[in-house]
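For this view, one protein chain was removed and the others were kept in their places.
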Amino acid sequence: MADIRSLHDAVADLIHDGDTLAMEGFTHLIPYAAAHEVVRQGITDLTLARMTPDVIYDQLIGAGLVKKLIFSWGGNPGVGSLHRFRDAVENGWPRPLELDEHSHAGMANRYVAGASRLPFAVLRGYRGSDLATRTDTVSSVTCPFTGEELAAVAALNPDVTVIHAQQADHDGNVQLWGLTGVQKEAALAADRVLVTVEEIVDELTPRPGGVVLPTWVIDAVAVVPGGAHPSYATGYTVRDNAFYQAWDPIARDRGTFAQWLDTHVRTDTVRTEGAGVR
Amino acid sequence: MADIRSLHDAVADLIHDGDTLAMEGFTHLIPYAAAHEVVRQGITDLTLARMTPDVIYDQLIGAGLVKKLIFSWGGNPGVGSLHRFRDAVENGWPRPLELDEHSHAGMANRYVAGASRLPFAVLRGYRGSDLATRTDTVSSVTCPFTGEELAAVAALNPDVTVIHAQQADHDGNVQLWGLTGVQKEAALAADRVLVTVEEIVDELTPRPGGVVLPTWVIDAVAVVPGGAHPSYATGYTVRDNAFYQAWDPIARDRGTFAQWLDTHVRTDTVRTEGAGVR
Amino acid sequence: MTTTEDFTDFTRDELMEVNAARALAGARTCFVGIGLPSTAANLARNTVNPGLVLIYESGTIGSKPTRLPLSIGDGELAETADAVVPVPEMFNYWLQGGRIDVGFLGAAQVDRFANINTTVVDRGPDKPEGRLPGAGGAPEIASNCGKVLMVLRHSTRNFVRRLDFVTTLGHGSGPGDRKELGMPGAGPVAVITDLGILRPDPATAELVLTELHPGITVEQVRAATGWELKTAGTVGVTEPPSPAELAALRALKSAGKSAEKDDAR
Partner (left out) sequence: MTTTEDFTDFTRDELMEVNAARALAGARTCFVGIGLPSTAANLARNTVNPGLVLIYESGTIGSKPTRLPLSIGDGELAETADAVVPVPEMFNYWLQGGRIDVGFLGAAQVDRFANINTTVVDRGPDKPEGRLPGAGGAPEIASNCGKVLMVLRHSTRNFVRRLDFVTTLGHGSGPGDRKELGMPGAGPVAVITDLGILRPDPATAELVLTELHPGITVEQVRAATGWELKTAGTVGVTEPPSPAELAALRALKSAGKSAEKDDAR
């Protein structure tokens, strides 16, 4: 059953040094506020999983908290490179970053296998790609009916998954809608689940495209309005495209990045996400 | 792209003797009217697929149109046996019925594999069950990562899938909601798709729990109000539990059944589904 | 037939149903088969376990029906649910995903190791196999739920020495079989009948009589069991249904106009 808790306490209790942590949200509903709380608490040696690492993981990687990244596309969507990610991979700064790299289809199916508590998933993928040569989580299986050889990807079962949703009720049941990406799979694949929400409502009204996660698959809900900024929460906030563009010069330089992190995340004990960036 | 057609023409063009035909709908939205049109047109030597054969397949089996049944639970839900199904299996009347029998989890995954255009799906299933000894569509695969042996089920790709939905728009896009069962998978697994609908609307309004099938994955839409009777269409009709109960004595006797079929299906060229049963 | 006003008298079926509901005390989530399991699970929600999350294989999670559903796809199950999911998701993410505490099953035939047959029965030489409905969700429910409860009426037709077909594995041929097959859940922990309750002996995994319903004798149960039924060291007696339990059960049934016409013998 989900307890409704402060973001600080939920992060402190659920996310530990060395965890495999998935913060999902496919461009929509990205749990930035929770990531910033991880920075503030200095939770480190993390293995981060996410289909599209995005600016959220650029920040965690730049903060020196990440030893390994499991992913399939690492860019600043619509803008360009993730400079902190590149600096870590290319130059080992602030620490070397191990990679487990996949295609989107492979990553999505790794979460599906995880949610299904199967050790692997099957897809017709990775054919002719060098990707499989650099990871030990892609293999192959032979169809026992047709003899066709198919790709097998290892299940991904994070220690903790964090997602952002629009609403929870007082019992901790959660609903998200709009682009819901792989969040259901990432949550059901994890041992522990934290959901940040825009607000608590008396009753969840079923929405078109709504995904409901019952309270008994969630460990904690934290109310963090705007907690997806600079990404967005359909019905509550809009995507702050300007932030994504402003991030490029901030992240390009180690010093500028460090200063940004100090000013806007580390000293930000009262959450004022997104302030002062433009 | 879906053409909006008469039920007669759609069935005549899309369903042929010898086809593997799936008429899905998990107690809700069962396409009875289309099945009755199959009876009227005498389309025969069918292999029928359906998780829960239900009264709809009892009728087709009793009509002598079915040579094989692929299924996982063959009863009259909440009432008892399917007598025509039993008569065919036990006594070969009106013709022998070959069975390919699964568990629900296996059948659902067979459709998933079919929709994914994979030759098989993996599940932790059939363990310790004799089911696998009577079918050649259950086998096993070994996880290349953990060595665990898991069940593999062969993809199910019907020649034709028929479903009933609440609404289509003028372009043939379809929306169904409420319990949506395995209909999306069954439709996407098939070579040809026929959807009967309660009505055509100018615009499909997204619904909570709604499944939208775009027109370009459908071959024909036929407007058949009440076409799911005695099952139901959430928002339009309610389940006719009395019919399900009345079916038991009708189907128990070959003669009574034949008379019912003649009176209520075969001579019913203008569709008046469900009339005169109670 | 019991009148609905008399709570001092009750039928054997009511004993079975009330005790089946009681077995759900403390459970968070229950995967509910139709028929007797559904009666028991809904009664539990109205008595011992108001917070019980009912999960039906038609895709509903957290259904709160006001009457007994005739089928697992009755509209009210979806309308009152916390979430409705596609059937493949139900079996893959929720059931196989290990999210469900208790699987509640009925059975046509059960053997001494709580293995279940719902597929075919042998009707003797020169006769065709008798056809039953088939597996449905049972094989994976029994494998993947935390534990399994069973409810069925007691007779030598149902409690058999040897199954004609193993549809759903309970404890196989004894302790260790489930582990060897890699089945995640603990398997059947109780079989609740209209005569009493059988539970697997911890040492042998064989079903033994642990409780009798009030007024039932060990001999009656033995006579209705197709194998030499053993009894636990101490055989208890179940508490008689309380007026509140009976009232809740009868209210559920009358609201449901249930199709289980033979519920009250």
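A, B and C are the chain letters, set down in written order, and residue numbers restart from 1 in every chain.
Quick note on the criterion: contacts are C-beta pairs under 8 Å (C-beta built on N, C-alpha and C of every residue); 3 or more make two chains touch, one makes a residue touch a chain.
All figures in this text were calculated on a predicted structure; none of them were measured in a lab.
Asker: List the displayed chains that the omitted chain touches in the full complex.
Answerer: Computed over the complete complex, the missing chain touches A, B.
Asker: Of the residues A:28, A:117, A:164 or A:192, which one touches the chain left out of the display?
Answerer: A:28
Asker: May I ask which residue of A:32, A:232 or A:260 touches the chain that does not appear here?
Answerer: Selected residue, touching the omitted chain: A:232.
Asker: If the hidden chain were put back, which residues of subunit A would touch it?
Answerer: Given the touch definition above, subunit A has residues 26-28, 51-52, 71-75, 77-79, 81-82, 85-86, 89-91, 101-105, 108-109, 111-112, 123-131, 148-149, 178-182, 184-185, 209, 211, 231-232, 234, 238-239, 241, 244-245 touching the missing chain.
Asker: Which subunit B residues touch the hidden chain?
Answerer: 112, 115-118, 173, 184-185, 188, 204, 212-214, 216-217
By definition in this document, only the chains that are shown with their structure count from here on.
Asker: Counting C-beta pairs in contact, which two chains come out on top?
Answerer: So the pair of chains linked by the most contacts is B-C.
Asker: Can you give the whole-Å distance between the Cα centres of subunit A and subunit C?
Answerer: 41
Asker: Between subunit B and subunit C, what is the gap in Å from one C-alpha centre to the other?
Answerer: Each chain's C-alpha centroid was found; their separation is 28 Å.
Asker: Note the residues in subunit A that touch 2 or more other chains, in rising order.
Answerer: Touching at least two other chains: 116-118.
Asker: Mark out which residues of subunit C touch at least two other chains, giving numbers and ranges.
Answerer: Within subunit C, the residues that touch at least two other chains are 92, 96, 184.
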